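Note sheet for the following structure.
In this view, the complex is presented without one of its protein chains, the others remaining in place.
Chain naming follows the written order as A and B, and within any one chain the residues start at number 1.
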Amino acid sequence: MTLLSRRALLAASAGVLAAPVSTQIANAQTVKPRLTAISQWSAGSDGAAITALGKKFEEHGGLWQHSPVPGFTTEMMNKLRAQILAGDPPACSQLKGPEIEAWSKIAPTVNLDAIVAAAGYEKVVAPDLARIHKPGGKWAAMPLQIYRTNTLFVSKRAMDRVKADKLPTNWAEFNALAEKMKAAGIAYPLANGGSRPDDGQKFEASLAGISPTAYRAAIMNLDEKALKGPEMRAAFVQLRKLADWMDPNTASQAYAVHLPQFVAGDMGMMIQGGWAQGVLLNAGFKLDDFIIGPGPSDNGKPVFLLNADAFIFWQRKEADLQAGQKLMAQLVMDPAIQTMYSQITGSIPVRTDVDLSGPGWSDGQREAAATLKAAVAANQSVLSLAHNMAQENGMTAAMIDVITEYVKNRAITPDQAVARLSEAVEGAR
Amino acid sequence: MFSRRGLIAVLVWLLAAAYLVPMVVVLLNSVRTAQEIAQGSMIGWPKFWAFSNYAVAWSGFCIAQTCKGIAPYVVNSAAITLPATLISTLLGAVAGYAVSLWRFRGDRWIFGLVTLGVFLPEQMRLIPWTIVLRDLGLSNTLAGLVMIHSVQGLSFTALFCRNYYLSIPQELMKAARIDGAGFFRIFWRIVLPLSPPILVVTVIWQFTGIWNEFLYGVTFTTGTQQPITAALIALATSVADVPQYGVQNAAVVLAALPTMLVYLFGGRYFVRGLTAGAVK
Partner (left out) sequence: MSASLRAFTRRLPEFLVIWVPMLLSAGHVVVFTLWTTWVSFTPSTLMPTDGWVGLRNYTAVLGTRNWKIAFDNLLLFGFSFMLLTTLVGLALAILLDQRLRGENVLRAIFLYPLAVSFVVTGTVWSWLLNPGMGVQKLFNSLGWTDFRFDWLVNRDMAIWTVVIAAIWQASGFAMALFLAGLRSVDADLLKAAQIDGAGPLRTYTRVILPSLWPITVSVLVILLQFAIKTFDLVRALTEGGPGIATQLPALVVYDFMFQRGNLGRGSAAAVLMLLTLLAVLLPYAGWTYLQRRRAGA
């Protein structure tokens, strides 16, 4: 009898804790929730968003201890590794993609299944995305926001110069438009950056646009036959076209250096992540300087290349950290919080049931969210390779080595590239 | 027509101008606005003189929640660099002296091993240091960083000092020992007074190396404890945003001031000390 009633008590308190955020949280905690977090978001809109999230955390009675690690993801992972080695992992840390599963094998993570189930969250998350955050089948990480990496940006002035009025929807139309731009005197129809993710993005946009099924098989599942298939060759052919339309003097600079030319119409188009919209606006350009649309898709149905940031939760014994983790997980699932976060960074929320018709959203975000829904329905939402969502970092880096060499070296033929890519995959297994 | 000295002077000053170009670019950028750089190019003359960049860099810009600029981080960098420089210089001088003048059994072997340390890349030592710091309980402390830089710096300072002390004549040593002076006395009375030039070199070397160091500074500290290099990188890396170029360059100039001052003052003493015939 006593055992049953104790169990009932535990179940009841768990139910109370997992109840909807806005009403139950403040009452349920007896210990002040605290959260130690590390991320690479120290500046810009990412920094602003995470700081705003922290304020919300504190509004709900928690103590927010976020320590941003300057640098890129590698520096943050070094810090995480050092903390784990020292036996002192942060309560939550930024991590994404298959790395979540890889890291979850090193140190114990928190099982968030109960919290997620209580909020009915899994229903409103794209299945591919959910899978990544459930290493070993149990929720251990929470996604924060979604970006599309194959967003098409077209310069208004460039369109006017070639008297075009429709956005290209497939690669044939894209190539035709680029040729038109070249003929009209636009030296570089495609504005690009020189970094590895940039080159990777062009490739993945090409392949996913040609055949999302081939993309899923080759890039996400590393199927040997698919890696040597005709779609891969076609993707490299398309990539070569794209490379020829890019400015060779970019060296290793970020794509942002070309924004002035893009807006002025001296560069015609951009295939970038959705974050570029925020960058354009922050650089002083206006929304009507450019048009946003989905990346080219050859089979008529939208393709969405997905990039999502997330926080992974590490097991801690301290009661206040555990309470903090619960609070954080609940906050991050809350549609109001997701709205706030995505409006600051320009991303789209993870939940597919958020209404984007309000004033804080831009048309670009609305279009992206609608495309995501449609792509999920058509099973054409795939994970980005260039942003470490499709594969672990080691495999991704090996594949991007081949891709970036191909982009920067005209002497490599598409067939050679296909062969090299499958060799690289074998070598990195 | 042109004297040879005149030609040499022209050549040297032309070279000097070439060497100054990067600095000039950074200085110019540090007073341009971010939008002007973003809409123009990284190399250019300021259209609008944004001296406020320096104020923002020093005490204004935000790293996540803390909006105090780079000023707090300067203190951290100093707290790491000064002790580590002093410790490694002193220990290096003693070690160099011991190996070159005093001599003892096995000195060549152990000195060889110490010197090999100058070649070990940082990346390889990152995880071993993590483990060592953990076992010593020094993770995430400034003291831990001081220890790391002192131990690693010893390789350089011992090498420099030993090569320098080799030119001190053995007769001096023999005479002092006959007079009955011991290890420390000789060091204090003979070696140290002859050392300023090489000490200046080691101090400059260590100070610059530790002040500008990034990898360990980021990995082994947190939040407001971080050194200034971390703050500089925080300014520069942001995918979803236009970098604050102007403020970034201003911060770089501010961060480089201490090391440049060290070179300014040290360089003078260094060559002057030698030409005074201190070592014969």
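Keep in mind that, in the parts below, a contact is a pair of C-beta atoms (placed from the backbone, for glycine too) under 8 Å apart; a residue touches a chain by one contact, two chains touch by 3 or more.
The model shown is predicted, which means the values in this text are computed figures rather than measured ones.
J.: Which of B:128, B:180 or B:193 touches the chain that is not shown?
T.: The one listed residue touching the chain not shown is B:128.
J.: Pick out which of A:103, A:153, A:215 or A:290 touches the chain that's been left out of the picture.
T.: Hidden-chain contact among the options goes to A:103.
J.: Of B:34, B:151, B:168 or B:203, which one is in contact with the hidden chain?
T.: Touching the chain that is not displayed is residue B:151.
J.: Using the definition of touch stated at the top, determine which of B:176, B:192 or B:256 touches the missing chain.
T.: Hidden-chain contact among the options goes to B:256.
J.: For subunit B, which positions touch the chain that isn't shown here?
T.: Its contact residues with the unshown chain are 5, 8-9, 11-13, 15-16, 19-23, 25-26, 41-43, 91, 94-95, 98, 102, 104, 110-114, 116-128, 151-152, 154-155, 158-160, 163, 166-167, 182-184, 197, 201, 204, 208, 212, 214, 229, 232-233, 252, 256, 259-260, 262-264, 267-268, 270-271, 274-275, 279.
J.: Could you pull out which residues of subunit A are in touch with the chain that's been left out?
T.: Here the touching residues of subunit A are 74, 77-78, 81, 84-85, 99, 102-103, 106, 194-196, 247-253, 392-394, 397-398, 401, 404-409, 427.
As a working rule, only the chains that are shown with their structure count from here on.
J.: Taking the mean of the C-alpha atoms as each chain's centre, how many Å separate subunit A from subunit B?
T.: 39
J.: Help me check something: in the complex, which residues belonging to subunit B touch subunit A?
T.: 35, 38-40, 42, 61-65, 126-127, 130-131, 133-134, 139-140, 218-220, 222-223, 226, 230-235, 237-244
J.: Any idea which subunit A residues touch subunit B in the complex?
T.: Residues in contact with subunit B: 38, 40-47, 50-51, 54, 66-72, 75, 78-79, 81-83, 85-88, 256-257, 259-260, 275, 278-279, 282-284, 345-346.
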